[in-house]
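So that we are looking at the same thing, I have put the structure below in structure tokens.
So, subunit A:
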Amino acid sequence: MRISRYFRAATAALALLSAGPLSAQEKESIRLGAILSTTGGLASLGLAERDGVLLAQKVLNARGGIKGHSIEIVVEDDSSNPDAAMSKINTLIHSENVKAVIGPTGIAQTVAVGALTQREEIPLLAFTGMGPAVEASRTCVLHLTPAQGLNARALLSYVRDNGGKTVGVLHDSGYGQVIWGVMKDLGEEFGVTFTAVEKFELSAADATAQAAKVKASEPDMVIVLSSNATGFRNLRQVGLTQPIVSVHGTALYDVVRAMGDASDNVVYAEFLIAEDPLPNQTEFVAEFQKEYGRLPKHFEAAGWDAVMAVAAALEKTGPEPAGGALCEALRGPYPGAFGKYDFSAPDMGGLTLEAFSYSLLTKGAFSRLPYHAK
Partner candidate 1 sequence: MSRLSLWIVLSVLAICALPFVLERHSTELMIFAAFYAIAGLGVGLLLGQCGIVNLAQAFFYGIGAYASAYGTVVLGWTPALGMLVGVGVAGLIALAIGWPILKLTGFFLALATLGIGIIGTILFFEWDWLTGGTLGIGGLPPLSIAGFAFDTPDRFYFLAWGVALGLLWLAHNLTNGRPGLAMRAVRDAAPAVEGLGVDIHGLRIKVFVICAMLGALAGSLFAHYVSYVSVESFTVQRSIVFLLIPVIAGPRVVWGVVPGALFVTLVPEWLTGFGDIHQMLFGLVLVVVVTLLPEGLTGLPARLGRRVTR
Partner candidate 2 sequence: MSAPILELNSVAHAFGGLNVLRDVSFAVPRGGIAGLIGPNGSGKTTLFNIASGYLVPNAGEIRLEGRAITRDSVPARSRAGLIRTFQTPKIFGHMTVAENVAMGLYMKTRSGFAATMFRGPAERREYRRIEAEAEAMMDRFGLLPLSKTRAGELPAGQQRLVEIARARMAGPKLLLLDEPSSGLSHDEVQRLRRWIEELAAEGITILLVSHDMGLMNVCQRVHALYFGKIIAIGTMADIQADPAVRDAYLGG
């Protein structure tokens, strides 16, 4: 505890140093919480989100905070573990008295933590799509990444419009399984036949045999639904030459690096192509590159958006929102760097097919495709 207090004091001091107008220093800072998986299995996502969150904090405070109040974000790590997330959320709500919570990174954590924040009417800005049925009634739990059905539609839409009649699917047993669960019923709607569907375990380091099975079904295209590079590499290793279409969860620089030579001829339905950003993304990309000296992807953008959305809502409610007022203020359209959100939509995110950008991976580099989903 002590160290984290020092750490917080240090970040606060840093914020003070970087803060411009004097007024931001005089008023009491507004406290926000963040629960992110910065260690454990989801660390690669959680660390990316944290970069975006901390950048947003810094930029906000440099611009003078909210109505003269600086923002202070207490970042907690849940070690990719729902139990830990539960105890952290209690720290944040009851000991730190945060106004809103950013995160969590994982679905399990979001559903677990959401039960509590919903009851306390504290906004939760989760980096997950809408999960199990209970979440539909949690109007104070906002989702900054698309629901799985939307991901599935974005992929199938591309396949349909680019001449894909037959598709092989290679998915993992976690994230991929969830998307496949929705996608399998959408084939008919998009006029797509699934010739082979192969699953590999989340922790698997190799899925060559599954890849071979997918290849043997001779599809027009292959959809990979997973959170790591394994499937891509194995598909190319067995000599698959057809295009691979994949979800945003693997459109990350570290995953692409881990693909090695396989990072070629892959199409992503994703959100942020930092090499060629959309107008609503340029500011974020520029700030990010200035701060970290590298390009961001959409998880960094989601972290940034979460903080910025809360800041925008706080501008409306003032620094001491009454119970539930902040949720109410958040519920509505918000133009983010990730995409155009509408937090009043039934899925508490309101992303649509229009939010998707399509990129082509060529020898490890992303480039924007002219395609738009319909």
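Definition applied: a contact is a pair of C-beta atoms (placed from the backbone, for glycine too) under 8 Å apart; a residue touches a chain by one contact, two chains touch by 3 or more; residues count from 1.
If you want to know what made the cut, all candidates are chains of the complex that A comes from, given by their letters.
Since the structure is predicted, the reported quantities are computational estimates derived from the model, not experimental observations.
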Touching subunit A in this complex is which of 1 or 2? 1
For the complex, which residues does subunit A have touching candidate 1? 1-5, 7, 38-40, 76-77, 79-84, 86-87, 90-91, 93-95, 106-109, 111-112, 115, 131-135, 173-175, 177-178, 181, 201-202
